[in-house]
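Okay, handing you the structure first.
Just one protein chain is left out here, and the rest sit where they should.
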Amino acid sequence: MKRQVPLILTTAMAIVVFLSVVSYSLTELQVQAKIDRMRQFMTAVLMFMGVANLLRVHGNVISKKERNWMFSGWLLVIMFVYMIFGMAVGNKNLTYRWFYDAIIVPVNGTMYALVAFYLTSASYKAFRARTAEAAIMMVCAAWVMVSNVPVGDFLWPSTSALGGMAGIRDWIVSVPNSAVSRAIAVGIFLGGFASNLRIFLGLERRHLGAG
Amino acid sequence: MSVDGAVSGFITAIVLMVITWYYVTSARRGKQMPEIRKLPGLDAIDEAIGRATEMGRPVLLANRTADVGSVHSFALWGYMGYVAGLCAKYDTNFINIAGDYLAAAVNEEVIKQSYLEAGRPEAFKPDTVRYIPGDQWAWTSAVAGMLKRERPATTMWIGYFYAESMTLSEVGAQIGAIQIAATTNTAQLPFFVAACDYTLIGEEEYAASAYLSKEPMLTGTLVAEDVGKFIVVVVVVLGVIAQLVDPKANLISNWLKF
Amino acid sequence: MLTQELQIWVAVVGTLAIFSFLIKENPFYRFFEYTVIGMSAAHSVVMTWDNYTKAFWTNYVMKGEYYLLIPGAIALLYYLRYAPGKYQWLYRYPLSLIMGYSIGYALAYEPRPFMVQVRGTFEKLTSFNDWLYLFVFFAVCSYFVFTFWNKSAAVNKTRGFARYAMMAYFGVAFGNTVQGRFSLLLGRLLFLLQDWLHLVNIGSGVG
Partner (left out) sequence: MLEKLNNLDSRWMYLALVIVLIIPVIKPIGMPVSVNKDLTQRAYDTIGALPAGSIVMFDVAYSASTDTELTPMMMAIMEQMAKKGLKLLVAGQWESGLFFVKDKVAAKAKSFGWKYGVDWVNIGFKAGGISTFRAMATDFWKGAMGIDIDKTPFEQLPIMQRVKKLDENAISCIVIYESGSPGMETWITYFPKISLVKASVAAEIASSVRYIPTGQLKGLIPGMRGAAEYEKLVGKPGVSTQLMDAQSLSCLLIIGLIVLGNIAFFSSKKKAGHIGR
């Protein structure tokens, strides 16, 4: 009951979905659309799971007065206020959007922008020609960076031999690079497929936990 | 059926299933499975956890995007079971940060199970699994802040990452953690390669559960995968021959289009 | 009260708080970190509520598609995960259904684009580049073979070559991304310089 039934359910569900996609007659019956809808409805029902988890973790922090417990308290307050307000007025409400645009958008945008800084410090530390592999990576990175900006055109114009810096960059991108990415993708497909099969065949059952 | 590759894709799926079934069954019957080639990133896990234990600092395993139906979760649980087991054994603090609330619930189950197997179920703490909403930059800001505050000695970034890979791995490098990364997002691999100590490239991410558990049946699925690769190579070679014979009507190409 | 002007000021404070993380982790940053976690969790509930829960209830369930209530009821079992007591394991039922759903799709759909990619390696073989492409493809494929030929010197040489090719690939990807990341930072700096301080004026995305 506790382990066998879930294992069978997973496999059975996978078979149903698989057939609904590949079989013509089942497509005619709109089986797939109905299954999709059922899955989406499950998402709709499960929307409070995240809130439940946060409430548990941060409630624990607050009750034990651990480090930063006041921040945890603030997190729960803002979460419930914003959630209840949003559910009452809808996400297109202008006041709701005002807060979204004033706080979430700039914080997210700035967090994203920090990547540029980390890139800078990482290139300083990582791109050192310790091994042949590291050297290759460094040279390619530097080459592409320069050829991507107007300076590259200025140093070795694209009208000259071999299409200039940009010409060589384009060759690297469209020949060896594209081949590597395709081969990696083939591997990823096979690996992902095998991972799916491991669950499908019930070989991997760690997610069902103990007992 | 007019979708490009629908029928041949279906046949591929069936062929792969049969091959996998064959190798799993022969492994179950006790047939010797070949050894897996060395993956330094996975061999380093033991050492990295040992270091965390010596330093008395936590071990962090994080993934943002994987939901319960994603292959990345399936892979992640392989790492998680192993790492949590070692952490329980050495009494090292283990932290998992999840970006999906359904997955967070399952992660907890996986970790509890490992603690139980290590014989120390009481060592499991309720804040081991922390859910942070998977909204890309909210998640990243929280993990970055957490890295600086709790300074884990080992960080593991496993699964599908986007642009946050650079922030995570560079902040991790700044606090001096040993970092192991595994992702199939080829666009983000360079950043992990640049800032992490070990990076598992693409498919290697999925191989972990077989590699770490050394279970013959899981190894069997890896063998099946390799046979799949061999078939791809054969198909491409046949395609090349067909192309040289008649570039206008490539037999193999037409078959794959079907 | 909630004017555009005020919004820019709030946004500026948030922007500066996040930038301050570069110097060191501090309470100012932490405040915005926790605020945004709370708000994003709330936002994801609100979006699901508006786009799924309400929409499904009015458009489908109330219009006679009562069968949806069955998966809905099963999904409710997931909440038992956080309930104390001996029925906790019941959450595995919705879990296994959700997993099966995703696996079924993956098994059925993933091979398709893959066929096109495999085909692409040999459909045009007219120049040196096309053959080089093929060679690199094979080399990298051999790198990802885990269980065969691990003792063969030739294969290991090819794998060494594959590693070089992959490093070149990573270098290129890195170099290409740098540009994009600087664009983002420029965007944030423009927000501070243009929208807030009015120091420069080069216009926004709208031409």
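A, B and C label the chains in the order they appear, each numbered from 1.
In the analysis below, contacts are C-beta pairs under 8 Å (C-beta built on N, C-alpha and C of every residue); 3 or more make two chains touch, one makes a residue touch a chain.
This is a predicted model, so every value here is computed, not measured.
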Left-out chain, listing which of the shown chains it touches: A, B, C
Sole residue of C:A75, C:A139 or C:L185 that reaches the chain not shown, by the stated touch rule: C:L185
Residue among C:T35, C:S96, C:T147 or C:T177 that touches the chain left out of view: C:T177
Option touching the unshown chain, where A:L7, A:V31 or A:A134 are the choices: A:A134
Residue, one of A:V5, A:V149 or A:L162, that touches the chain absent here: A:V149
Residues belonging to subunit A that touch the chain removed from view: 33, 36-37, 40, 97, 105, 108-109, 112, 116-117, 119-121, 123-131, 133-134, 138, 142, 145-146, 148-151, 153-154, 157-159, 164, 166, 170, 173-174, 177-178, 181-182, 185
Touching residues (missing chain, whole complex) on subunit B: 2-4, 40-41, 136-137, 162-163, 174, 181, 185-188, 192-199
Touch residues of subunit C, complete complex, unshown partner: 22-23, 47, 51-52, 55, 109, 112-113, 116-117, 119-120, 123-124, 169, 172-173, 176-187, 189-190, 193, 199-200, 202-207
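Here is the rule we use: only the chains that are shown with their structure count from here on.
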Chain pair with the greatest number of C-beta contact pairs: A-C
Per Cα centroids, the chain farthest from subunit C: B
Approximate Å spacing (C-alpha centroids) for the pair subunit A, subunit C: 2
Interchain centroid distance [CA atoms averaged], subunit A/subunit B, Å: 14
Residues of subunit B whose C-beta touches two or more other chains: 6, 10, 13, 17, 68, 71, 102, 105-106, 133, 135, 137-138, 141, 149, 163, 166, 186, 190-191, 193-194, 201-203, 207, 222, 225, 229, 232
Junction residues of subunit C - those touching two or more other chains: 18, 21, 30, 32, 36-37, 39-41, 43-44, 78, 81-82, 95, 98-99, 101, 103, 106-111, 114, 118, 121, 134, 137-138, 141, 144, 166-167, 169-171, 174, 177, 181
Of subunit C, residues touching subunit A in the complex: 2, 6-7, 10-12, 14-15, 17-19, 21-22, 30-32, 34-50, 52-53, 56, 60, 65, 67-68, 70-72, 74-76, 78-79, 81-82, 89, 92-101, 103-111, 114, 117-118, 120-121, 129, 132-141, 143-144, 163-172, 174-179, 181-182, 184-185, 187-188, 191
In the complex with subunit B, residue positions of subunit C that touch it: 18, 21, 24-25, 29-30, 32-33, 36-37, 39-41, 43-44, 78, 81-82, 91, 95, 98-99, 101-103, 106-116, 118-119, 121-123, 125, 134, 137-138, 141, 144-148, 150, 166-167, 169-171, 173-174, 177, 181
Complex contact set, residues of subunit A against subunit B: 22, 24, 46, 49-50, 52-54, 56-57, 60-61, 67-68, 104, 107-109, 111-112, 114-115, 118-119, 121-123, 125-127, 137, 141, 181, 184-188, 190-199, 201, 203-204, 206-210
